[in-house]
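Yeah, one chain of the complex is gone here, protein chain that is, but the others are all in their spots.
Chains here go by letter, A, B and C, matching the order in which they are written, and residues are numbered from 1 within each.
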Amino acid sequence: MAYHRYRWSRLLLPLTVVTTGLLASGCGKQFVVLDPQGPVARSELHLIETTAMAMGVVVLFVLVLFAVTVLKFRDRPGNRAPYIPNWSGSRRLEFVLFAIPVLIVVYIAVPTVQQTYALDRLPPTKHPLIIDVTSLDYKWLFQYPKQGVATVNYIDVPVGVPVLFELTANSPMNTFWIPQLGGMEYSMPGRVLPLYLQADKAGVYWGRSANFSGRGFVHMVFHVKAMPPAEFSRWAQGLRTTAPHMSMQDYRQLLAVGTAREESFSAYPAGTFPTATHGFTLKGGMYLEPN
Amino acid sequence: MTQVQRPPAISAPTGRGDEVEIAILAPRFEEHAFPWRQIFGYAASLILTMAALLLVVHHVLPPVGLIVAILALATIQASLQLGLFMHLRESLGSTWHVVTLALAIVVALGIVIFSIWIMSFKSGVS
Amino acid sequence: MTTRTNSLQEARLPLEFQESHETLSILGFWLFLASDVVLFSSLFAVYAVYQGRVAAGPTPLQLFSLGPVLTETILLLTSSFTCGLAIFMMRRGRTRPLVAWLVVTLLLGLGFVGMEVHEFVTDVAVWGTWHQSAFLSAFFTLVGTHGLHVSFGILWVAALVVQLLRYGLTPTTARKVYTFSLYWHFLDIIWVFIFTAVYLSGKIT
Partner (left out) sequence: MAQLIAKLFPSTVLRPMEIGADASILLAVLAVVYILTRYRKWGWLWREWITTVDHKKIGIMYLIAAIVMLFRGGVDALMLRTQLALPNGHFLGPEHYNEIFTTHGTIMVFFMAMPFIFALFNIAIPLMIGARDVAFPKLNAISFWLFAFAALLFNMSFVVGGSPNAGWTAYPPLTELHFNPGVGENYYLIALQITGIGSIATGINFLVTILRMRAKGMSLMKMPLFAWSALVTSSLVIFAFPALTIALALTMLDRLFGSTFFTIAHGGMPMMYVNLFWIWGHPEVYILALPAFGIFSEVVATFSRKRLFGYAAMVGSLVAITLLSYGVWVHHFFTMGAGAAVNAFFGISTMLIAIPTGVKIFNWIFTMWGGRIKTTVAMLWQLAFIPTFVVGGATGVMLAVVPGDYQFHNSYFLIAHFHNVLIGGVVFGLFSGLYYWWPKMFGYMLNERQGKWAFWFFVIGFWVTFFPQYLLGLKGMTRRIYTYPHGMGWTLLNLISTVGAYAMGIGFIILVYSVVYSWRHQERDLTGDPWDGRTLEWSLPSPAPEYNFAVLPEVTERDAWWEMKQAGKTGRIPAKDVHSIHMPRNTPMPFLLGLSFFVAGLGAVFSWWYVAVAGMMGVFIILVSGWFDYHDHHEIPAEEIRRNEAALGRLEG
């Protein structure tokens, strides 16, 4: 039951760290949604552009029609525009004005359905890198089951390799979102959801949660470092040899309410992430009982 | 002895909501000398209930078939209740209660069926 | 506001339809029932999704025993029947049999609620409270909401009996009895679906 109370002034420190980190890494690409760095984000942007264009046409058309009407039929003295107070309908006009929106809707609905299905599948060719993601109050825990390493609040990923993120939470719901790599998905307790993303270019991108999860929600921010595969392997290898083990104790500490800096671990206790094979053996993915 | 009373036909709309005065749903107030309708309804509901129970107890069908069957029986029973006990056709000046009831049933089915579908999390990636 | 529906009245309408503002109440009550259909459907949706989520608690198969449930069902079906007889008597203008059948309906309703409470109490004694599992929470809430509706109906019909005895059969009291009967039959329909979608389907594996 005990809700860990802690002084929020202490959080200013991590916040400044994040701030300077964001600045220093120079990844403050401004319109992140418009600056995709991977195929998923790119296909999403493409669709956004298509619909934005269609919507632009709609808005423009309405605006022009509206402006002309209002200017032409203002009630000012000497207005010579026709006054037809009993004109109350026109089959043909109404049909046209019905048909155009139908066509526009069809125009955007078709690619929407295609893309929705396309994004719901993994590219079958390459073996994905798997990263298990757990959102905690208020930090992100990442585990690499193949590499056997774990990180907090940052991930390294190889460029050009599909990454399958398996999302869950041991806290209220968040969303996992790296705008430059692709759209978001909920990370929720009691369930593992898949999300596939890929980086095409080396660089540092930021990710954050978009679903409010309480007082420290603003700190649900992390970095993604995309690097060539060889470098990625070196990094994973390096972690395995240099970083500390994550003990059960460490895991518990991560579960506690509070923020964290970027951290690295060379191994982590089994069962801290629920998988299809061994289910929710530990508390991973199932937050603790109240009381 | 059966008396069926119909209010006089309504010629022009009165603004009191008789637009949907469809022929089959035109209000009629039935009176019988003996409560046949009620007895029939009661007997039918008992029989339908027992039928559903027996189907399940004896596992007459595979599970999915059973569920469909008992839901069908329940639906029949509900319609009987509506028609025989709830005087669905009785109204005055309008049949709006039938329209709203129909809408309610559509919404209700939508909520149940869509919720089951949505909450089954059938993603292609996994 | 109490203008009589002149032309229609000549056709000897049932008492509860003779005054136009009473017919407004009847339509209003139907709309309430339509809204209640959606309320129950939300609970059914919750139950359908939660049926298998039993955590450490009992499964539907373990929890339900069809015997008592069948008795409850028959009680409620019978009460729906007697309520129909009450309306039948009302249509014939016979106040005393009307009151008598309403009292029978009330007693059957009490029997139903009594059995349900007993069922809940034993369930909790054997399996623990709804804290055990989401399934139990959904079960108790769906069935309990119906039970609360029935309990309210009992209160209502009791008040109706008093009003009938005091004011006799007037367009107003007749309308009240009529709307009560709609309510009562409606609860019967909901129960049929609870019986089917909860109890019976819980026995299908």
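Structural remarks
Definition applied: a contact is a pair of C-beta atoms (placed from the backbone, for glycine too) under 8 Å apart; a residue touches a chain by one contact, two chains touch by 3 or more.
Quick caveat: nothing in here was measured; it's all calculated off a predicted structure.
Looking at the complex as a whole, the chain kept out of the display touches A, B, C.
Residue in contact with the omitted chain (choice from A:V62, A:A256 or A:A270): A:V62. Contact with the chain not shown here comes from a single listed residue; of C:S35, C:Q62 or C:T122, that residue is C:S35.
Residue-level contact of chain A with the missing chain is found at 1, 3, 8, 15-16, 18-19, 22-23, 28, 30-34, 41, 43-45, 47-48, 51-52, 55, 58-59, 62-63, 65-66, 69-70, 72-75, 79, 81-90, 93-94, 97-98, 100-102, 104-105, 108-109, 112-113, 115-117, 119-120, 171-173, 175, 177, 179, 182-186, 188-190, 193-195, 206, 208-218, 285-290. Annotation for chain C: contacts to the undisplayed chain at residues 1-2, 23-25, 27-28, 31-32, 34-36, 38-39, 41-43, 45-46, 49-50, 53-57, 129-138, 140-141, 155-156, 159, 163, 167, 172, 176. Along chain B, the points of touch with the absent chain fall at residues 12-17, 19, 93-94, 96, 100, 103-104, 107, 110-111, 114-115, 117-124.
To be clear about the criterion, only the chains that are shown with their structure count from here on.
Chain C has no residue in contact with two or more other chains. Counting partners per residue, chain B has no residue that reaches two or more other chains.
On chain B, the positions that touch chain C within their shared complex are 5-8, 29, 31, 35, 37-39, 41-42, 45-46, 49, 52-53, 56-57, 59, 63, 66-67, 70-71, 73-74, 77-78, 81-82, 84-87, 90-94, 96-97, 100-101, 103-105, 107-109, 111-112, 115-116, 119. Only residues 5, 7-8, 10-14, 17, 20, 23, 26-27, 30-31, 33-35, 37-38, 40-42, 44-46, 48-49, 66, 70, 73-74, 77-78, 80-81, 83-85, 87-88, 91-92, 181-182, 185-186, 188-189, 192-193, 195-197, 200-201, 203-205 of chain C touch chain B when the two sit together in their complex.
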